[in-house]
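Removed: one protein chain of the complex. Kept in place: all other protein chains.
For chain A:
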Amino acid sequence: MSSLQGVERSALATVRHGLSLTPEFRKGLAGTLTLAVLATLGKVVVPIAVQQTVDGGLKGAVPDVPFIRTTVALCAAAVVITALCGYLMNVRLYRATEASLATLRVRGFRHVHDLSVLTQNSERRGALVSRVTGDVDQISAFMQWGGLMIIVAVGQLLVASLVMFVYSWQLALLIWACFLPLMVAMPRFQRWLSAAYTRVRERTGDMLAAVSESVVGAAVIRAYGSEARTAERLDTAIDANKAAQARTQRIVATVFPLTEIIAAIALAAVVLVGVRLGVGGGITKGELILFLFLITLFVSPMQIATEVLNEAQNAIAGWRRVLGVLDTPPDVADPGSEGVELPRGPISVSFEDVGFAYPGGPPVLREVSVDIPPRSRIAVVGETGSGKTTFAKLLTRLMDPVSGRVTVDGEDLREVRFSSLRERIVMVPQDGFLFDGTLAENVRFGRPEATDAEIALAMTELGLADWVDGLPAGLDTPVGQRGESLSAGERQLVALARAYLADPDLLLLDEATSAVDPATEVRLARALEGVTRGRTAVSIAHRLSTAEAADEVFVFEHGRIVQRGPHAELVAEPGVYADLHASWVAAAHS
């Protein structure tokens, strides 16, 4: 099964590709960035105000109060304006990121539904949910906080440096010289931290897996008295996670305060060197004080370099995973508006020399050529792994054949528009999945415009009215999450009604009543015979009578159709079917 990794990209390429998919984000980005730069300018207002006060207002023996008042008023205006810029920038940023990420989420959701991995590999579903939830959330958290912080930090460094160089290049160089070793060492710290964060993520994953196992497997754990073993596994995972978290905290606690010490060294150096420069007439005292204030602007960018790292990594990883899904081409693509629309009415299907294999796997279906005439009733039989289910998936185009083709009413299935195909061919899978809601809502999923009366009628036609009446609230009975309030057999009944209400021209039943009791099943089979009259019906049979009732039986073995014909003919000749039949009879009557 494809790993959904997509193309392996560098962090930068990932961000670029991600942004190219969300035009909402790039629209107006220049304006937002300009506002961000203007907002950053607010940071140097205080140092300049202090410098002006000291050099301009306090140069005589008596303070020049009107000058100071003017300076303060101008600076206050600047602060208000930059705060306003900050507000506007934030609003634009939130709007743009949220709009683009909502688009990404919905696109991802739609795309996942187009990927066959969803229906083929149930173990992967949890991960796919993360692609449109947690992964996108991590991108947005980064864009709205960490990413913004990085921009602000870089802006702050640049603006502070600029002002420094304007006032005194010597002191500016001195400050840079103090901070440079830290900047050079930062990538190394980041590597340590990033390794530590990766470990935390892995340990958190293990812990969640252990917790999930203890919850989902609750019944088995109890039935087998393995509570102590499970508790031990949980403790190990929880403690390992805690230890990994504490380790990152140790590194952060070591690296983070370094900046404070470096800043103090810079302060002391500026005082020492500045005083010498000042005595030589190089700078004024206000300018020296300005530098003392500007140094504080170097502290937070350094600290941010360690603070946002984890978020940045999470975001890049999240982005990579989301893009990995979006970049995976749907293996079964909808021809869309270019596709053929099938007219309604009884359907005929033909398999022309069809072969199928999973990527890298052995062939599971070989050279299958067979016709299903309109209004015929077909039973498909064979042992587990003989290719029955693959046949059903190809017929409903959950997968495409590797060789040969499947046609419906003469049209290649690949050319048929999905909307038309899904309307005319409906499969009832073995696992009767239900959505959280009432029984009626679930049946209506087959045809959203159906009225309550139509749903009640469908239940009656299928002979299920008595069963519905026996439920606590009839059709309005809530089925619970995934239908868990109903038994496995009852879920199958609802799934069948749902497909029946969809009114398809070809109904495909994949062991759709395997968990239903025999009496109900026979009643259902009889009802289905009635309601599918005039339609084409294909049943993957798990019992004898389905095959006996069919117009024609397809017998699968090792991916081939080895026998076909009516039951009476097949049972009379020696072969796979006769053997199957014999074991069925033995099972039913022994």
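We adopt the following convention: a residue touches a chain if its C-beta (ideal position, glycine included) is under 8 Å from a C-beta of that chain, and two chains touch if they have at least 3 such contacts; residues count from 1.
Operating definition for what follows: contacts and distances are computed from a predicted model.
Not shown: a single chain whose UniProt protein name, out of "Alpha-D-ribose 1-methylphosphonate 5-phosphate C-P lyase", "Cytochrome bc complex cytochrome b subunit", "Acyl carrier protein" or "ABC-type multidrug transport system fused ATPase/permease subunit", is "ABC-type multidrug transport system fused ATPase/permease subunit". If you put the hidden chain back, the residue from A:I139, A:L326 or A:A502 that touches it is A:A502. Of the candidate positions A:T34, A:Q249, A:S369 or A:T460, contact with the hidden chain is made by A:Q249.
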